[in-house]
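Of the protein chains in this complex, one is absent; all others appear in place.
Entry: chain A
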Amino acid sequence: MPREFALSGILFPSLIVVFVIAAAVTWIIDGLMARANLHRYVWHPPLFRLALFACLFGAGGLLLY
């Protein structure tokens, strides 16, 4: 995948797209976890959410670089 893409002549870093996708996936996983009542097993849900996002974003970023 290219590291940058052009949108009407302006270069954007592909990381932005990865960021948005990672955020969306985190949001969905979080909702599913709440539905299955899995948050009971997590000590600090927001911290868990942030870590999950960091993992997803990091993994996505590694695909690019």
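We adopt the following convention: a contact is a pair of C-beta atoms (placed from the backbone, for glycine too) under 8 Å apart; a residue touches a chain by one contact, two chains touch by 3 or more; residues count from 1.
To be clear about the criterion, contacts and distances are computed from a predicted model.
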"3-oxoacyl-[acyl-carrier-protein] synthase 2", "Phosphate ABC transporter ATP-binding protein, PhoT family", "Dioxygenase" or "FUSC family protein" - which is the UniProt name of the missing chain: "FUSC family protein"
Residues on chain A facing the left-out chain by the touch rule are 10, 30-31, 33-37, 39, 44-47, 49-50
